[in-house]
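Structure below; questions to follow.
All protein chains of the complex are present and in place, except for one that has been dropped.
Then we have chain A:
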C-alpha cells in the first residue's frame, strides 16, 4: 500500500482509539483517579495532536490526499451507504489545529472548572464533542457528515446547559437546539434531493454526476443548514445566548470548532456551488448582512463574553462572504487562524472572569494591565490578530479575503457592508481592551487576581504562539488552488488596513472623550438598536410562535373538534328541534279544565240539539 495512505489510516485509527479510551474508561464502575482530567483526558488529546501531525507532514511533503473506505453499511439495490473518510487538504490541516486548540482548552478547563464536582463528566462531554467534530470533518459521505453534525449539536446542547439549575442556561441550550434544528431541515432536504437525483451520498460521486443538473434547490437547502449551524443572520440569536455555558465550552464549541461546521460544509460542497451564481450571491449577501449586523450589535454589549461571541458571529459572516466569492480555500484559512486567536480571547476572558470573582461586566473591570499582565497582553495580542494586524495570524487570511473582495465582480453593497464591518471589528476590539486593561480599576480591591497557575498560563502562551505564527505556517506550506490577483491600486491593497485603522482611531477618540463629558448619555435610538440586538430576539421569539400556535389551535380545536365534531354533527338536530318544540308547546297555555269543559259543552250541544229541533 502507498505509504501516505498507510500512515493516514494508521493515524486515523490511533486518533480514534486515543480519544475514545478515556470515554470508555468512564463506563466502568472503577472510580476515576483524582487527576483524571489532567492525566487522562488532556494527555489523550495531546497525544492525538502529535499523532495527527504525521498525516500533516506527509501531506506537506507529497501533497497527497487520501480517501479511506472501511466497509459498506447498507445498500438498497443501487444506493449504498459506506463508512468512508476523506483526508484532503481541509481535514488534514483542520484536525491538528482543532486538536491543538482543544488540548489548550482542556488544560485551561482543568484550572477553570477545578472546583466543579462533575468535572470528569465535563471532560467526557468535551471529548465526545471532539470525536463528533473529527467525524464531521473527515466524512466522505453525507451520512457520516450528518452523524458528526448531529453529534456536535447534541453535545453543544449538553454543554451550554451545564449549569442546569440556571433558567437562562436551559433557555439558551434549548434555543441552540431549535435554531440548529431549523438548519437540519436544510441538511436533510439536501441529502434527500442528492439521494434521489445523484444516487449516492459519496462526495466524489456527487461532484462527478452533478455537472449538468440544476442544483439550486439542494444548494439553498445546504445554505440553510450552514446558516443554522454557523449563526448567519436570521438564525443567529443562539450564539450570544450560548455564552451561558462555561468559558471552556464557549472557547471550544462556539468559537473554534462547532460553529465553523456550517462553513466547513459549504467548503466541502464548493465544487457544487461553483457553477451556481444564485447560491454564491445568496452566500455573499447573507454573509455581508451577518457580519455587519453582529458587529453593530457587539458595539454596545457590556458582557465580555457576549462581545467575543458577536465577534465570532461577525467572522463567520466574513467566512460566508468568502464562500460567496467562490474562494473556499481562503475561508478555510480563516477558519484555522480564527480558531487560534478566538480561543485565546475566550481563555483570557475566562482568566479575567475568575480573577475578578466571576464578574463578567466590562464596566466593572479596568486596570487589568497592571494586575494581570500576561492575560491582558494576550488579550491585546488576540485583538490585534482579530483585526488583521500585519503579519500576525489573522492578517494572512483576513487581508487575502478583503483583497479578493475588492478584486471580484460582485455586489457592491456586500463589499461596502463587509468593509464597514471590518472597521467595526477594530472598534469593538478596542472597546474590550479599553474597558478591561486600560484605565483604573472599577472593582473593589478584594478579588483573588491570580494568574500564577501553570495550567492557566501554558494554554494561553501556546495559543499566543499559534496566533502569531499559524497564519504564516499554513500559507507557506499549502499551495493556493485559485490564483490570487497580484496587482491592484495601492488603496485597494491597503483597504483592509485603512478601514481598520480608521475604525480604531475613531473608537479611541470616542473612548477618550468619555472623561470629558461631551454628552451624558448616548443617542437613544442607535444605542437601543445595538444593545437590544436589533430587537430580533424580542420580536422573533414571541410573534411567530404565538401566531403558529394560534393557527394550530384554530385549525385543530376550533375547526375540527368544535365545528365538525360538535356543531355540525350531533348538536345540529338539537339546535333545530329544540326551538320548534318549545315554540309549539308554548302556543297553548295549559288551561286543561277550560279545554275539556268546552269539549263537554260542545258534545252536549251536539247530542241535545237534534232532540230539540
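Descriptive notes on the structure:
Just so we're on the same page, a contact is a pair of C-beta atoms (placed from the backbone, for glycine too) under 8 Å apart; a residue touches a chain by one contact, two chains touch by 3 or more; residues count from 1.
One rule holds in what follows: contacts and distances are computed from a predicted model.
Only one of "Translation initiation factor eIF2B subunit gamma", "Glucosidase 2 subunit beta", "NADH-ubiquinone oxidoreductase chain 4L" or "glutathione transferase" fits the UniProt record of the hidden chain, and that name is "NADH-ubiquinone oxidoreductase chain 4L".
For the chain left out of this panel, the touching residue among A:17, A:514 or A:596 is A:596. Within the complete assembly, residues 593, 596-597, 599-600, 603 of chain A touch the chain that is not shown.
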